[in-house]
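Shown here: the complex without one of its protein chains, the others still in place.
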Amino acid sequence: MTMRRLINLKRAEARKIYLTYAVVIIAYIVCQVMSSTKFLSSSMRGMLVPICAYMVMAVSLNLVVGILGELSLGHAGFMSVGAFSGVATAILLQGVIPFAPVRLAIAMIVAAIFAAFAGFVIGIPVLRLKGDYLAIVTLAFGEIIKSILNNFYMGIDSQGIQMSMLSDTTRLLPGGKLIIRGPMGISGIQKIATFPAGAILLIIALMIVFNLVNSRSGRAFMAIRDDRIAAESIGLDITKYKMMAFVMSAALAGAAGALFAMNYSTIVANKFDFNTSILILVFVVLGGQGNMLGGIIAAAVLTILPEKLRSFSEYRMLLYAIVLIVMMLATNNAEIKEFLSRLNPFRRKEED
Amino acid sequence: MTFLNFFISGISLGSIYAIIALGYTMVYGIAKMLNFAHGDVIMVGAYVCFYAVARYELNPFIGVVIAMIVCTLLGMIVERLAYKPLRQAPSLAVLITAIGMSYFLQNTALLLWSSNPKVFPSIVGRGSFKLFDGELSISHITALTIIACLVIMAVLTLFISKTKMGKAMRACSEDKGAAQLMGINVNATISMTFAIGSGLAAVAGALLCSAYPTLMPTTGSLPGIKAFTAAVFGGIGSIPGAFLGGLMLGVIEIFAKAYISSQLSDAVVFGVLIVVLLVKPAGLLGKMTQEKV
Partner (left out) sequence: MKAKTKYVPVPSTTILPERDAGRSPVLECVKLGITLGGIKAVEDFNLTVGRTEIVGLIGPNGAGKTTVFNLLTKVYQPTTGTILLNGQDTHGMDTRQVNKAGIARTFQNIRLFKNLSVIDNVKTAMNNEMHYNMLSAILRLPDYRREEVAAHRRALKLLSIFDMQHMADAPAGSLPYGAQRRLEIVRALATNPSLLLLDEPAAGMNPSETADLMDNIRKVHEMFQIAIVLIEHDMSLVMNICEGICVLNFGHVIAKGTPDEIQSNPAVIEAYLGRKKEA
């Protein structure tokens, strides 16, 4: 018995995990070479960091939707909590830590902690609900986070950090600096997010999720997904494991949000609305629930696709919608599936 | 008096939410799916009505009828093409398809009618009734909206409880398999449900844009989400629940705008939803179902 078998990796499963890491690393190297040899257009270069952030978001949401089996419609909310807390941290540390990569790393960690906290607070009520009701409450929380951040003001002066809601009543002393300006968000951000940082974050996210899935917690998540009543009957604490998955997912989304935000000079709360949550959900579903590599590829393709479709300009979103519908019909309708599999000359033999 | 004014505009907004929520709740009750494209059917209805009235100078009420016909057909076509093939699919796949359909409708509208906002003419003009020496003023559209909502509720309740089709709908929402065995055409019933929901969406679109006259391809999405929230609020699947949830949501939203903060009104609305669901996890009038072990 090899060690690998002993620690519970079926060979096929292990292969999938290694394949995922390999694809990410190779894709990173290829992109890095292409971008340093100016092979990549500047618009594509500008998309590298957002793509990484979306990939992490896909991995993060996949933990909740694919592994835990609960639908979250407010994931962009965690992203925005991470974006705002991360960027604010980076700005506050600007004078203290001159070395940008360290500042970025700390900002992402702080972002993850804030988002995890938000996930915990939201999780307490949300996780008592089930199915569609859980989904609608995550949607509600996403909108609430957006509304709050849209009305939140924070600044710093010699007396420390000042905050206010609704209107700017921070009354900063001369020399103070207003960082978060309500609906104007944060501007004048130093763009310290880099492609290598994004790739590292993605690898870390994958490592966390894969290792968690192949542990007792991951088995518990999937058991709850497959049959909640049976899971309870063998002594699993449903609430605890749901919370664990939810908080971990929120933390990863927060880090991704910080990475995403520090690729732009201005960030506003409205950027992280319901449509963003849905976009990420689409990555997960198109990539296959529970399939990390699929989600990552879907995130890349669906972020690049609208750009590549620019020549169709007006029709691109329409095309996007049609692709989405057709994909869902093709992968979920028994008759269409049967038809497609007959077309495929390399039909896979049934494995046992 | 200002309180009463706010209350009446809350009821009026809530009536619109209630009419939209009916579409969500009926479809959910029978097909167990969240039809995300429902909000965009409202927008299509509003555009059809707008063109009928502003371009072809038809009587506004004929415009509404045309919009209803178009939306009814649209709802049935959408159901037939996108949702029916997925009857056996996991609910998440259906949800994504519905989201795709929502994008599709929005972007088709964008191509057909451009993103420039249109100013929607009110279907009953801009006049208002003055009461208490003008202290309380109720605009015609407010009154019409409330009356329309009451009429629709009454007719729909009668339809569901008295007619054969209504009984078929209730049977399908209880148990599709058993309904089929009793000789009910389940596909036709689901199609009918979409037809009614979409027809009502057209009415809601005309009323919504008469009260809030800016019409854009994205006009339907936020009211759609809020009406959906209202449906959940009242207990999704329940018709009186949609009515109650819609009215309450409208009143809460207007009061939050008036007395708390207009920027935070959405947060208040969603906050109330969360509290309600925590106290009554199946909504105000929804019934809890326990899984059989």
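First chain written, first letter: the chains are A and B, and each begins at residue 1.
One rule holds in what follows: a residue touches a chain if its C-beta (ideal position, glycine included) is under 8 Å from a C-beta of that chain, and two chains touch if they have at least 3 such contacts.
A quick note: this is a predicted structure, and the numbers were derived from the prediction, not measured.
J.: Looking at the whole complex, which of A:Ile26, A:Val102, A:Leu173 or A:Ala230 touches the chain that is not displayed?
T.: A:Ala230
J.: Of A:Met165, A:Leu178, A:Ile208 or A:Val301, which one is in contact with the hidden chain?
T.: Touches the omitted chain: A:Ile208.
J.: For the chain left off this view, which of A:Met79, A:Ala220 or A:Met328 is in contact with it?
T.: A:Ala220
J.: Which one, A:Leu71, A:Ala140, A:Met244 or A:Ala298, makes contact with the chain that was left out?
T.: The single option touching the absent chain is A:Met244.
J.: Write the list of chain A residues that the hidden chain touches.
T.: Touch set of chain A with respect to the missing chain: 5-8, 10, 207-208, 211-212, 214-220, 222-223, 225-227, 229-238, 244, 248, 352.
Assume only the chains that are shown with their structure count from here on.
J.: Where on chain A is chain B touching in the complex?
T.: Contacts found on chain A: 65, 71, 125, 128-130, 132-133, 136-137, 139-141, 143-144, 147-148, 150-151, 166, 183, 229, 274, 278, 281-282, 285-286, 289, 314-315, 317-318, 320-322, 324-325, 328-329, 331-336.
J.: Which chain B residues qualify as touching chain A in the complex?
T.: Touching chain A: residues 28, 34, 82, 85-86, 88-90, 92-93, 95-97, 99-101, 103-104, 106-108, 110-111, 225, 228-229, 232, 236, 261, 263-264, 266-267, 270-271, 273-274, 277-278, 281-283, 291, 293 of chain B.
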